[in-house]
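Note sheet for the following structure.
Every protein chain but one is kept in place in this view of the complex.
By letter and in written order, the chains are A, B and C; residue numbering begins at 1 in each of them.
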Amino acid sequence: MARVGFVGLGIMGAPMCANVLAKGHDVTVYNRSREKMAPLIAKGAEGASSVEELVRQSEIVITMLSDPTAVWEVIAETAGVLSSLGPGKTYIDMSTVSPESSREIAVRVHKTGADFLEAPVLGSRKPATEGNLIILAGGNPDVAKRMEPLLLTMGSKVVYVGEVGLAAHMKLIINQMMGTLLCVFSEAALTGMAAGIPAEKILDVIESSVVGCQAIRIKGKDMLGERAFAVHFPLKHALKDMRLAVLAGDAQGIPTPVTAAAYQLFSIAKERGYAEHDSSAVLRALTDK
Amino acid sequence: MARVGFVGLGIMGAPMCANVLAKGHDVTVYNRSREKMAPLIAKGAEGASSVEELVRQSEIVITMLSDPTAVWEVIAETAGVLSSLGPGKTYIDMSTVSPESSREIAVRVHKTGADFLEAPVLGSRKPATEGNLIILAGGNPDVAKRMEPLLLTMGSKVVYVGEVGLAAHMKLIINQMMGTLLCVFSEAALTGMAAGIPAEKILDVIESSVVGCQAIRIKGKDMLGERAFAVHFPLKHALKDMRLAVLAGDAQGIPTPVTAAAYQLFSIAKERGYAEHDSSAVLRALTDK
Amino acid sequence: MARVGFVGLGIMGAPMCANVLAKGHDVTVYNRSREKMAPLIAKGAEGASSVEELVRQSEIVITMLSDPTAVWEVIAETAGVLSSLGPGKTYIDMSTVSPESSREIAVRVHKTGADFLEAPVLGSRKPATEGNLIILAGGNPDVAKRMEPLLLTMGSKVVYVGEVGLAAHMKLIINQMMGTLLCVFSEAALTGMAAGIPAEKILDVIESSVVGCQAIRIKGKDMLGERAFAVHFPLKHALKDMRLAVLAGDAQGIPTPVTAAAYQLFSIAKERGYAEHDSSAVLRALTDK
Partner (left out) sequence: MARVGFVGLGIMGAPMCANVLAKGHDVTVYNRSREKMAPLIAKGAEGASSVEELVRQSEIVITMLSDPTAVWEVIAETAGVLSSLGPGKTYIDMSTVSPESSREIAVRVHKTGADFLEAPVLGSRKPATEGNLIILAGGNPDVAKRMEPLLLTMGSKVVYVGEVGLAAHMKLIINQMMGTLLCVFSEAALTGMAAGIPAEKILDVIESSVVGCQAIRIKGKDMLGERAFAVHFPLKHALKDMRLAVLAGDAQGIPTPVTAAAYQLFSIAKERGYAEHDSSAVLRALTDK
């Protein structure tokens, strides 16, 4: 059993950390809003008073933060992760960041002599709680292999994607497909409904078809019905990922005209005031009724 | 058990007809290329020498033809379906045609006093053979109800979508989502591969994700690998459906910018010479390597 | 001097007819709203009590109507243009219709034994008044040559484009370029203004540049300033032309992805409530501020 430090106890981080703890690891936790540490301390974790302290007493440090800015703050600020990392320690970033960011982090971690793994996850709160996340690993394959048992306390499957940056890229591919799918589903379903097909028939037939998938299963009903767009993944983040996907294509010489059209539909939805809603609110770019 | 006439014994029609026969119905068959009738006659069907004869001796007439032109020929030409239909008979068109075509057919069938049902299917040869098609029904709900047991000899599920035209529209929605999904998958996966992610990792992670679906499961491996693009659904037909989807949106006042971008990507693939390949050859619009 | 019948005395038709009259032709006029005939009768035209009467007493019949529906009504209804046309007469349609419509009209006119010319115009009220329109001619080249002097009473230049349908197509090309230009101008100028460049600088530099053109000169100031979008060409008609342009490309096997994106931007502007505003209100698809 390893000494694990876990930073970032939000919607995803808290249940992930609880799963690590439940498998008997020796866990130290830290969160900027200290009150989020209490439930995990109640379950047996130790609370650290600073990131530095957490890193000092851990062999493996995990961060699960909401966005790249938060990651950089936790890592690089005075008394951050980098200041106490060193040979013999391993740092795993499970946040979703761009491939470029991840590569930069790797360079700086390696300078301390520590090992680094990027390990973004697929799945939201429910699979996080059930330990059923899909975990994408990028970095040195030996480090990935060594960390796999720990990662499997949080997920049902670890896919080693390749060198640092490629796991982040793989996550981008999923978000790119997801974003575009939400767009075409909105276009197709709104048209069908306007032509007279009931929403529940549309959802039922899609579910039975070759394009049936969990994304529509989770978000489709709200999109065609209430349109509450309760936030699982904010539209402004989806917009950012669509931009990154287009730029990734450009960098590799691969045209991405359909992704670019979807990217722009997210931009129109944002301009209409839906940046803070769920990404499924991209439907609002097509109708405000 | 009903007296059923079945016209169109191609890749889909032959196994569908065999399933009707297997359930004990009294089946008469007709196909323009007469040699395709033999296997069904061997299984107990009666062969008709013309469409007219088939219609005369059937209570229920089913057509399963490859495209709208073929449907119109079989229906409307001298000695076609329309010439012998009349009160007490029911005509079910299971071919994929546009909502407009289907509505026109309905008007002409109803003039003869016969009942009409549009019943396009989801699924290809395999589910057709296994009787596992999803069947979309459009038309009078009583007729649909009455025909359901017969339809269930060919499929595992019948979804009554609504009035005539709406089942055809529902099928268009699936094809629109499918076409767009093939585009964004091509864009995303080619970029990922160019960045260094192995094709099998991409397919594995997509399969495990919320956008995992049968469409990618069936076509993905060939698209990222051999690129044989063996025809299940020709690209030129996918292009036509994308056009119809954009026009359907326009007619209903729903913008469809992402579908339109996908439509144009199919157009570029066609211009590059892939009209007769499988729709998944839309990938060729992005690279000819 | 010819005996000319002129049907359609709207914003464009009235000054065009006045110019024909001013050159000494013997002109009979007809307009559904009779009060619009008075000013031309005051200038020496004769008023007809019906289209039929007008056609009977004219060698050359000109129609200048607002849209294809109006054209078909005037031509094909009982006591319409077709009912009195015959050998020795020439019918010139100067309205803007689709190439397909124009070809259909030609077929029906030719059946009467009369000659037909399509002659859509480039230019709005001002060049119409000054006799400075650009006139696109499509049809039999001999007929076009014979009609050129009459056409030059209304325009400064006649371009013989080719057979019937091609002049209509040529006009579509201009509208397609115009529509797309309004879109990219909106995108570029709104971004520039948001970044801090004053609107008048943007207009000044564009005017001095290789993309400087009359379209921006006429509409640009309102688009970046007051945003009254006073109707010269309604957005709903621009949307229709963008659709026709995309379909024309598809029919010829030429992809039109940029036109398709512009088409969809017009669709979004329409959905936002700008169908009846000027086509330049496409800017409203990008911002409602």
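In this text, a contact is a pair of C-beta atoms (placed from the backbone, for glycine too) under 8 Å apart; a residue touches a chain by one contact, two chains touch by 3 or more.
These numbers were taken from a predicted model, which means no experiment stands behind them.
**Student:** Using the definition of touch stated at the top, determine which of C:G86, C:P141 or C:P198 touches the missing chain.
**Tutor:** Here the residue in touch with the unshown chain is C:P198.
**Student:** For the chain left off this view, which of C:G10, C:P39 or C:G162 is in contact with it?
**Tutor:** Among C:G10, C:P39 or C:G162, only C:G162 touches the chain that is not shown.
**Student:** Going by the contact rule already stated, which one of A:M147, A:V161, A:I254 or A:L283 would touch the omitted chain in the full complex?
**Tutor:** In the complete complex, the chain left out is touched by residue A:I254.
**Student:** Where does chain B touch the missing chain, residue by residue?
**Tutor:** Within chain B, the residues that touch the unshown chain are 257, 261, 268, 271-272, 285-288.
**Student:** Residue by residue, what part of chain C touches the chain that was omitted?
**Tutor:** Output for chain C: 99, 122, 134, 136, 157, 159-163, 165-166, 169-170, 173-174, 176-178, 180-181, 183-185, 187-192, 194-198, 201-202, 204-206, 208-215, 218, 245, 248-249, 252-262, 264-265, 285-287.
**Student:** In the full complex, which residues of chain A touch the absent chain?
**Tutor:** So the residues of chain A touching the missing chain come out as 239, 243, 246-247, 249-250, 253-257, 260-261, 263-265, 267-268, 270-271.
Keep in mind that, in the parts below, only the chains that are shown with their structure count from here on.
**Student:** Which whole number of Å gives the spacing of the CA centres of chain A and chain B?
**Tutor:** That gives a centre separation of 38 Å.
**Student:** Roughly how many whole angstrom separate the Cα centroids of chain A and chain C?
**Tutor:** 54
**Student:** Can you tell me which residues of chain A touch two or more of the remaining chains?
**Tutor:** Correct list: 257, 261, 285-287.
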